[in-house]
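Take this structure first; my questions come after.
Note that this complex is displayed minus one protein chain, with the remaining chains in position.
Up next is chain A:
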Amino acid sequence: MLFFAIAVAGLFIADIAITTANPWRDLGQFFIGVATPNFFSTEGLMTALLRTVAFGFVGVTLGSLCGFLLALVYRFMPVRIFCAFIRAIHELFWALIFLQFFGFHPLTGVLAIAIPYAGIFAKVYSEILDESDPEPSRLLPPGTGAIAAFLYARIPDCWVQLRTYTAYRLECGLRSSAILGFVGLPTLGFYLESSFSQGLYSDAGAMLILFYVLIATMPLWVKPKLLPFYILAAPFFLGEGFPIVWGNVERFFTEDIVPSPLRNGEGLAGLSTWLGDLMVTEALPGIWNTIVLTQIALVATGILSLLAFPLISKHFGGPVRRTSGHVFLVIARSTPEYILAYILLQLWGPSMLPAVVALALHNGGIIGHLIGRQTNTIELRPDAPTGFTRYSWELVPRVYRSFLAFLFYRWEIIMRETAILGILGIYTLGFYVDSAIQNIQFDRAMILILITASLNIGVDILGRYIRRKLALQTMPTC
């Protein structure tokens, strides 16, 4: 209830106008474009698709590897803090950072995915490992080496969960990889942005369709036996880029990100004025807008997922309706929110509304899918009520706890996305980060990224506290 009230209050402060004179005409043109896809527009389309897959694979592989190693030492506080920190910074921010010194080198894209993913993998892997059955290791003969015990007694027990989660993460990796194109890497987002901004909706439609096909057919082409082959091949398909100049790396860390008053020898007094100015003019408005938008999007997500889950629930409607429900939810959840927001911003003009709708559609799609699947495991009495009564008195109460659990789990994710949507022109933290980078003021950008990260960590802790308080458990989602 409290959250709902905050969101309604947020609606009044937030700027949610549709500013386009003719939003529906544009939306119509976009759907016509999707219906008449042009697969032969850009010569680079197939290459872009290949690069998207390659960056996704290499990034996730590297991330899972480092994440696994970190998971082994996850019980140490510094490791936990380190992991929380690297995963609190969004892939796009990492990419923007690496672009400044690696430039257009494949390493930029690979690390942008691998680093935050390593943080996430570390956390989830360690949770999975902790839940594995300790019994087998107790039965080992004394003197068994620690590594052998770990490999033969711990891993086999939770191998399936590890594998499932990693495979799931791979799908997220492909999404991340696609959006990296928006900042200039040679993946799908690069071409999507170009065609969209020029109003070439048929070209953009073709790219979106290819992307859905890629994600939807993953179970067909990602087979355990083929994985080693993909992983070995992927690095060779990242493209060449440009050689790294190591001097640039050194310059970035020793000059660019040092706050300008310190660089110019103005000392601590200069630094505090500089910081104060940064806080008042950029950080505080950014934080405020980020929080307002996050809260509205969170509640909108909740409402949408409650509305959406009956679409795929076996307790309502026949197979036709369920299949179309599935298609809708698959599209909603496999379109990265960044791309959704980008599309809606193009069509409706700049305000918070496209962002709210994009976040709610994507996250509502995910939660609706999970909840809907859960209702399918519920067996109702033969004489159970039907229709709306069944929905509100039989099903919603049964899934409400897990619904809340998922929602609070996604709180932090929604906030991370909200911040990043600023790059598209909504005045959240990402807007100010992007402005600082456009003005070649990396010191400012770094401070703002750090603020964004701490905000995310804060919400993560709060969300976890609430979930513990309500005794809610979830599987992680991305």
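As a working rule, a residue touches a chain if its C-beta (ideal position, glycine included) is under 8 Å from a C-beta of that chain, and two chains touch if they have at least 3 such contacts; residues count from 1.
As a working rule, contacts and distances are computed from a predicted model.
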**OP:** Could you check which of "Formate dehydrogenase alpha subunit", "Putative selenate ABC transporter substrate-binding protein", "Ethanolamine ammonia-lyase large subunit" or "Intermembrane phospholipid transport system permease protein MlaE" matches the UniProt name for the chain that's left out?
**Re:** "Putative selenate ABC transporter substrate-binding protein"
Subject >> Which residue of A:P78, A:P228, A:G265 or A:G318 touches the chain not shown here >> reply: A:P228
**OP:** Using the definition of touch stated at the top, determine which of A:G33, A:G56 or A:P106 touches the missing chain.
**Re:** A:P106
Subject >> Missing-chain contacts mapped onto chain A >> reply: 19-22, 26, 58, 61-62, 64-65, 99-101, 103-107, 110, 151, 155-156, 159, 182-184, 190, 193-194, 197-199, 224, 227-228, 231-232, 234-236, 238, 240, 242-245, 248, 260, 349-350, 425, 434-435, 437-440
